[in-house]
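Only one protein chain is missing from this complex, and each of the others stays in its spot.
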Amino acid sequence: MPGLGAKLQAMPKQIIYLVLITVTTIPLFFDVAVPNEPLEATQDYYATLEQLPEGSRVLMASDWTGSTRGESKGAFRSTLNILIRRKAKIAFYSTADPQAPRVAQDAINELNAERRRANLPEFKRWEDWISLGYFPDSEAANNGIANDLQGAFSGRKDFPPGAPPRDVFQSPVLEGITKVGQIPLLLIVTASKTSNFTVERIKPDRKTGYPKLLFAVTGVMVPETQVFYQSKQIAGYCGGLKGVYDLEQLMENGINFPSKKEAVVKSDKYDVVPGYPSPSNKGQGTRYYPTLHFALALMILLVIVGNIGMALSKREARS
Amino acid sequence: MNAFAGIHAVAQMTVGDQYRDTGWVGIAVTFVVASFILINIYRARGGRELFIRRIAGLNAIDEAIGRATEMGRPVLMVPGLSTTINAIAVQAVNIFAYVSRIAARFANPILLCCYNAAVYTYAQETIRDVYQQEGLADRYDTDSVRFVSDRQFAFAAGVSGLILREQTAATFFLGEFYAESLIFAETANSIGSIQVASSTETTQTPFFIAACDYVLIGDEFYAASAYLTRKPILVGSLVGQDWSKLLILLIIVIGSLVNTFQIQGTTEWERKDGEWTKIETRPKKISDTTMSAIFKPQAPEVTIDRPKKPTPAPTPSEGGN
Amino acid sequence: MLLAQVAVERGFWSEAPNSPALWTKLSICLIIGLAVMVGLMFVPVRARRPIIGMCTFIAGLYWVLLYVWPKPIDRQPDEAPLNAVEGVAIWLEESNKFVVSFTQILTALLLGLGIFSLLTIHLGKIRRRHPDALFSGVLLASMLLMITFGYWDYNQRQGEAGALLDNPANWTFVQYSRDFLFQGFLQEMDAAMFSIIAFYILSAAYRAFRLRSVEATILLAAALLVLVSLMGAVSSAWDTQVRAIANGNPFVLNFQLSEISMWIRNTFQTSSIRGIQFGVGIGALAMGLRIWLGLERTGGQD
Partner (left out) sequence: MNYEQYILLRKTASVIATLGLYSVLYKENKFYRLFEHIFLGVAAGWTVVALWTETLKAAWWEKMVGTEAAAGSPATDGFFAYILLLPIGLMGYFVFTKKYNWMSRIPIGIILGLWSGQQVQIWWNTYGPQIDATLKPVVPTTWDSLIVPSTAGLAPEQLAKVQSQIYLSQAINNFLFVTTVVCVLSYFLFSFNAQNKSLQRANMLGRYLLMIGFGAIFGSTVMTRFTLLIDRMYFVWIEWFRDGILPLFTPR
């Protein structure tokens, strides 16, 4: 008959798993507002997007697939919503995974379906966005984009509405673009190291300058990305679920908006960055973040229990 | 004041862009490191005994195989998830060659699961060699080295399925591992099989540490083959690597001291495009130090006129534009 | 004119698409290649290692040269080289766009071996009436389906109406099947398998995170701190408290949970990762050198 200590140290896995499932399920059915303070990195991310001149052309690497949709899709969707509001023209490409372009397009279609339902203008292929497809070997691809954007994207085609595919450089999105320096913003939504390759490769060019970099990364990548953010190599980043939640809150509340006094999110760094209150701001972040607390709490609890168990069985052994 | 005038002379030439200013330093260091490695390989070949410290994780390998033999259950090996064959995969397969050699002697079944066809080809070839050298070619089953999938999580599902069905007694995860590392480790743990693991992805090491019996951290992985086989070439190279690490160590220690003292006080000089220009006095920044001058080459802009290429005649296929 | 910029100048190595010249040169190359391959079948045993070594060395030499060979200064794309040195440098740079794809292509061409391995194993099981033969059958069937509808759908999207297929209204059973297999199974199972890690991470933490040794304790403490700081509710509560106590005193402000966890990350996490990476990098470089120069007696050969 094992003592309590031993029991506490050897709870059957299946039970633990069941508890985890319940803990991550039940809170989903209630929407709880969690007090939260957007990280500075996320504020910079949002502000940079908001301060983007209307109608600018944007390069966006969509390097995520279904496996990390829990974090990446939320960031992708929110970022896209902001960019569409800024009337940005976006060229999507992927250097991480052959599936990524497909996944990104499906996500865009989903977004358009939502917009149709809300009878908002659609985010039109060829007019507003093009898909450059997948580029094997991230390092090489980023090298190409940095040194010779036209060469890197040459021969890529996309579809004008109802017409056969045409060269992407004839689309309103890339027309007349020859150097990466002509593009004000390069965004990466990634679940892998492609962001690191980009930072290493896209170097400032004395003549044309170079685009601001914004990363939306998974929680795993936060440590590495933080390094680039500190050294000011990137303008801001949206890290993990916390980042997504921050972003959604910023879309709702803005920064120092409507004024420094009444603002929900205050910052010395910015004057006033508007927010656009709307139910459509509530995305994966708002849905998942409360639940995350319970899961983390469960883990901490289990670790404590295990250690108590160890302590107890030590004592039992002594007596 | 302008300590780099001498080097700027290079800029008078039309070639050598990457050497300009202090650009040559990087190439120089690379060659120093390379020569450290080669010199020591040469020394070791000369029959000189070189010392390697004990690495716990590597002593575990023999123990693990021994255990598997006692239980008569297979040894499972995964050479990581490299997207094509590279030194990491080669290194892993080389260690596995050592493992399979022992396994072959004890007629112990092995399973080597590959994520990539090129790695699969290499492993297939290598392991067959091992069995042939041991004169046990008849014992070798080509299906024991297999390609599972090259989609990360399909691979994870397949391998953990194998672990559970084959009830492997010893499992080796060496190479590039990402998120799936924990799936393997926990599955293997759940059937009480000994695990020796190592990921060149630092971010995965903590999970192996949490779940595995023995973990090789960082470049203990690269030390492995030298440690196991004691081949002069490998041992020599390992010593060379140590020299190189010492070099980096010195650069860091000396460099940060130099920076510490150079950053005190104020300056009225600033480097712009590789030229020292006078500015109004300001407190020194880290970018004013010798070290940053060495590490951040910034060659001045020069224009060199070359004859233009003959422009290609428009071809019909281009519609003459 | 944009199109002119895209156009490549034609040398010995390139020909207009579908031109007889192209096909002739192409087939000649193929024949030569195959001839060499057949020729290699008859080389004596002792010549084999040198041949392999030579291939490896030349392949590596390209990148090393690209690195060390003096690059021309301030050269515009339309300028011709001044001297031989520049000529080589430019040749190296211009061949780069071909060489970068070699690894990719060769790896892809080898994939057949992987598929072959799958087929032999599972067909074998079926032939041997292995208890899992049924599952092997399932595997092969789903593979076949995915290939069929994958390519079918791909081809239809290449055509005139490709873009129309973005709208499900225009879908036929081809798109539905592709979508069902790709989205319904592949993508979702990817996500499912990835999310299983959460369970394992929990049980691993529960089993392993004991205050046994100094090391374990340190690891646990750091992990818990970061974990707690991720719980927005907790950390923001804590931080507001700290700010209340601090009322502006910058020293006290450092004790905000977010500050502490950032401090741990920036001071210890970044630095220890870096320390490891230096070692790993040199390890890779050394390994690379040994392979490149044929010093690495790979695998079984002793």
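Going by the order they are written in, the chains are A, B and C; count residues from 1 in each one.
Everything that follows uses one rule, which is that contacts are C-beta pairs under 8 Å (C-beta built on N, C-alpha and C of every residue); 3 or more make two chains touch, one makes a residue touch a chain.
Owing to the predicted nature of the structure, the values given are computational and were not obtained by experimental measurement.
Residues of subunit B in touch with the missing chain: 26-27, 29-30, 33-34, 50-53, 55, 84-87, 90, 118, 121-122, 124-125, 128, 142, 148-151, 153-154, 157-158, 160-161, 164-165, 179, 202-203, 205-207, 209-210, 217-220, 223, 227, 238-239, 241-242, 245-246, 248-249, 251-253, 255-261, 263-264, 282-286, 291-292, 295-296, 315, 317-319, 321.
Against the chain not displayed here, subunit A makes contact via residues 13-14, 17, 20-21, 24-25, 28-29, 67-71, 98-99, 133-134, 136, 154-155, 157, 163-167, 170, 200, 218-220, 222-223, 231, 240-242, 268, 284, 287-288, 291-292, 295-296, 299.
Keep in mind that, in the parts below, only the chains that are shown with their structure count from here on.
Taking each chain's centre as the mean of its CA atoms, A is the chain most distant from subunit B. Nearest to the global CA centroid, when each chain is reduced to the mean of its CA atoms, is chain C. The mean-CA centres of subunit A and subunit C are about 21 angstrom from one another, to the nearest whole unit. The distance from the centre of subunit B to the centre of subunit C, with each centre set as the mean of the Cα atoms, comes to 15 Å. Subunit A and subunit B have Cα centroids lying 29 Å from one another. In subunit B, the residues that touch at least two other chains are 152-153, 179, 203, 301. For subunit C, residues that reach two or more other chains under the stated contact definition are 103-104, 186, 190, 193-194, 201, 203, 205, 207, 209, 273.
Per the touch definition, subunit C reaches subunit A in the complex via residues 2, 5-6, 97, 100-101, 103-104, 158-164, 166-167, 182-183, 186-188, 190-191, 193-195, 198-199, 201-203, 205-207, 209-212, 220, 224, 227-228, 230-234, 236-237, 239, 258, 262, 265-266, 269-270, 273.
Across the complex, subunit A is touched by residues 152-153, 179, 190, 203, 301 of subunit B. Per the touch definition, subunit A reaches subunit C in the complex via residues 11, 13, 16-17, 20, 24, 34-37, 39, 65-70, 99, 102-103, 105-106, 109, 125-126, 136-137, 140, 143-144, 150-151, 154, 159-165, 167, 169-170, 176, 178, 223-224, 226-227, 230, 242, 245, 289, 292-293, 295-300, 302-303, 305-307, 310.
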